[in-house]
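The complex appears here without one of its protein chains, the remainder shown in place.
We just call them A, B and C in the order they show up, numbering each chain from 1.
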């Protein structure tokens, strides 16, 4: 079979094989819908990762808040967003972390593509 | 809209509106997949029905083991089968209860339509 | 017969809900965006639709990967919102609808769609933010809502052409429903944006404009895109255009645009708003 993955630059296509790879990580992040689960994670991050059977690579990415590594290990942005929320990060913070920018730089990048508001 | 329901004699078509009507009853019976739930029901049947918000008609049908009434109140045979199992009834017992036969009479009715085995 | 009286497109991003929670509508960042809504609210106030069919996608509140529907339709008497994990306030229960919902399900199955049918689901910001936008102060409970949830998360996702066809089948089902109720359809989400990867932050305002133009005049042109092409052109989450296409499919014939607004960036997205009426 041909592998056309990642044919769009800087984009990890969250498809079936990635969903298989990332299942434990995504299940953990899905649990963060629940406030008690968020607290339990904060109390002992490593233990919480182990409870969901994360791989060593996934666990390391979580502990390091390495969003791109989490995505490469099969993380879906929908559930990773809940992890980011738990850390107090918004989508611009997360955008900055992934693109090597500060949040302000990331916002300026967004603005540079804009229209309406001050953008005419 | 036309109402073609029950056009097959003796058959309550479990369709959308019936699924709406029977939701609480079916949810209760679905819970009987769990052994602890079965025990809790046995301890106090009425309280367990109330916990799931059964209608008075549904609750009465449950307390009376009135399978046909449970079906008329929106019960799906898939979940009612779990209720029957909890009562120690098999599908021939349930067939008898619904058709006004003893279990033996119901089995004889099944045999009367048969083929293979002793039926040639 | 029930009648579809109009179609509305709108963003559904959480940042909007949070801005409303905090009363930021008139701040410099938000005022041009919120300026797009009063004309739609007025129209809704005049028309008083009985039922809203809302095309949205779940972002991981209810539809997890364990059992993920391609299309899911709600048939429940009500829908709760819940904690999504990152601080948007939950909204009061949404009133559901069972009769038209089941009629639509019957027609979908008859016409070879394979929906997951939901009698008890939680709805997330994809549905609640648009309701909050249309009915500020959460004054939406008089209206019955039929949620239609489309997978926009994990590939493979339903194709744009399939989403449009789903909308058409739902539109025809509404037309064949014996009732004099008025139905409005919402296409939510979009437009161009990408949250994940090193390419995060891409917005394509030209494409967004094309989408809004074609949605009115030639929606079938948009259905010729593949989801992979939408990712390339409009970002990984640009596939939320599929909800707009499903909404447009419901409207069946020609439409005219009576109102439009577009602002970008709003949070990480191009935020488009339209009110469409059948010709």
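The rule is short, and it goes like this: contacts are C-beta pairs under 8 Å (C-beta built on N, C-alpha and C of every residue); 3 or more make two chains touch, one makes a residue touch a chain.
Note that the coordinates shown come from a computational prediction; the quantities given were computed from them, not determined experimentally.
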Shown chains that the omitted chain touches within the full complex: A, B, C
Among C:26, C:46, C:112 or C:180, residue touching the chain not depicted: C:112
Where the missing chain touches subunit B, by residue: 4, 7-16, 19, 23, 26-27, 29-30, 32-35, 38, 67-68, 71, 76-82, 84-86, 90-92, 94-95, 98-100, 106, 109-111, 113-117, 119
Interface with the unshown chain - residue positions in subunit C: 62, 65-72, 105-106, 109-110, 112-121, 154, 156-159, 162, 165
On subunit A, residues whose C-beta touches the chain left out of the figure: 1, 15-17, 19-20, 23
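What we mean here is this: only the chains that are shown with their structure count from here on.
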Whole-Å separation of chain centres (CA-atom averages), subunit B against subunit C: 39
Length of the line joining the C-alpha centres of subunit A and subunit C, rounded to whole Å: 24
Where subunit A touches two or more other chains, by residue: none
For subunit C, residues that touch 2 or more chains besides their own: none
